[in-house]
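Take a look at this one; I'll ask things after.
A protein chain is absent from this complex, but the other protein chains hold their places.
Right, subunit A next:
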Amino acid sequence: MNLAITLATARRILTQLRHDHRTVALMALVPTLVIILLYYVIDDQRSFGAWAPILLCVFPFLVMFLVTSIATLRERTSGTLERLMATPLGKLDLLLGYGIAFGLMACAQVAIALAVSLTWLGFDLAGPLWSLVVIALLNALLGTALGLFCSAFARSEFQAVQFMPVVMIPQLLLGGILVPRDQMATVLEWISNVLPMSYAIEGMKDVVIGGELGGEFWRDVAVVAGSALLALVLGAATLRRRTP
């Protein structure tokens, strides 16, 4: 690991994004637009208050997962990964470079969505603002790390995109959004207990509705952070200096 190389990698990825205006615009604006759409569809301040945090939770994860899995797949197929693996660059330098670059993008994404929600849409936040940002950022990191990991199992962009529903939908169904987790069948609740998104959603609810950041909030933060770390290590394990 080398800080200068990590930062150079993050800068390189941001420069790549800078050349791609459309992707930046989509990343920055789509979550906000969907939240606005949701506001008018629900047309009820209280239900909106319950749904908005879930979107703030899901979007950074979803977008970062997709962008990272495609970006790393491109590195693998274009030969730049092989070239980098023949240089002093460490595996973590690459992973953290992606984490930092896309983490910054996630910050911008959440900032815009939050600003619009809190002002125009009259969204009510019981807890402190920073705690929501922490959860959203951790989600973005988790998405980045899982995207890196999953891209190792995709041979093409088609396959990589298909991993998104595989990773995403079970976590949403079992995350306690549609049915509270303690009302699920026992087996499903067990599965729900090991999926990181369940904790992210719970933490987000604590911030928005409860307003009190007790031990449970910090447990949720720790679980999501730990999962992101684990996914990063797994992602690093899929990067090989030598290939067949």
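FYI, a residue touches a chain if its C-beta (ideal position, glycine included) is under 8 Å from a C-beta of that chain, and two chains touch if they have at least 3 such contacts; residues count from 1.
The criterion applied here is as follows: contacts and distances are computed from a predicted model.
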Hidden chain of the complex, named as in its UniProt record, picked from "Aspartyl/glutamyl-tRNA(Asn/Gln) amidotransferase subunit B", "Multidrug ABC transporter ATP-binding protein", "1-deoxy-D-xylulose-5-phosphate synthase" or "Gluconate 2-dehydrogenase subunit 3 family protein": "Multidrug ABC transporter ATP-binding protein"
Sole contact to the chain not displayed, among A:Thr119, A:Thr186 or A:Thr243: A:Thr243
Omitted-chain contact residue, chosen from A:Ile35, A:Ile54 or A:Leu84: A:Leu84
Missing-partner contacts on subunit A, residue numbers: 4-5, 8-9, 11-12, 15-16, 19-20, 78-80, 82-89, 241-244
